[in-house]
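Sending over a structure as structure tokens; questions will come in a sec.
All protein chains but one are shown at their positions in the complex.
Right, chain A next:
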Amino acid sequence: MAYHQGYGGQGSKHRGRGPLVPPAPDPHQLFDDTSAGFPHAQGTPGSGIDMGFNTLLADPMANVAVAYGSSIASQGKDIVHKEIHRFMSVNRLKYFFAVDTAYVTKKLALLLFPYAHQNWEVRYSRDTPLTPRQDINAPDLYIPSMAFITYILLAGIALGLQQRFSPEVLGMCASTAFVWVVIEVLALLLSLYLVTVQSDLTAFDLLAYSGYKYVGMILAVLGGLLFGSDGYYVALAWTSCALMYFLARSLRMKLHPSLVPDGMGHPRGAGRGQTYVTLGAAACQPLIVYWLTFHLVR
């Protein structure tokens, strides 16, 4: 083949090219055509395709470079995937974003009025939890992330209305809100470890459940912007109660040992600890919501 010979040295591409097609004045030609006896300047229109084919084959170094480059690129992609997979499972993350519009509307309604909902169980199908599209009780990360961004924008608007806006404040607000949620998730993980509860609550689940408070924060800030200080406190009270009830029911359903089909009797002490964890997590919500929003509504 032409380019296998061309991989070797300088003049070899001429040797490779020689037997196949007659040489033509190649603009990409780097070296002088020193092969003797071949006529030059055969620029007839009929040999246009031959010339195109000629330029491709005429630079076998470029061919090899292209093949090598694409193999390097795919190797790089594999390395990146492997590194990311070491930290978090992308499939697990994709599960949380498998939402649709009906789920989002129903979930938002549930977050604001959870008192009428009866069945809080997360349904499973063959040991894997159902995606949020099929099960209203499944946690998702779409609502928390969208609510987080909306909260940042709303904070900017609220500060701007009070002439206290500057771009640094926006970044500080965003990182503060995010850090508080991370702290809460870490505290929840620690307390769940200490009471030795066997549940399938991963860190992403807890992040989702903690992120639902952003919806309450948005409503509280909106109430404060539209109706003043009274509106803020009313909205804060309403969303806090709804959020506490929602979180208590959801966590109790996920942590309660009587739902684990193990067969061994659940230890009494651990059950009590789980109740404490659930109630503590629910009680922290209004505190964090208040802490993160009161400085926006003066």
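The working rule: a residue touches a chain if its C-beta (ideal position, glycine included) is under 8 Å from a C-beta of that chain, and two chains touch if they have at least 3 such contacts; residues count from 1.
Assume contacts and distances are computed from a predicted model.
The listed choices are "Glucosidase 2 subunit beta", "GINS protein PSF1", "Immediate early response 3-interacting protein 1" or "2-(3-amino-3-carboxypropyl)histidine synthase subunit 2"; the UniProt protein name belonging to the chain that is not shown reads "Immediate early response 3-interacting protein 1".
Set against the missing chain, the residues A:V64, A:A98 or A:V195 yield one that touches it, A:V195.
Within the full complex, the residue among A:A109, A:V179 or A:L226 touching the omitted chain is A:V179.
Although one chain is not shown, part of chain A still touches it, namely residues 172, 175-176, 178-180, 182-183, 193-196, 264, 267, 269-270, 273, 291.
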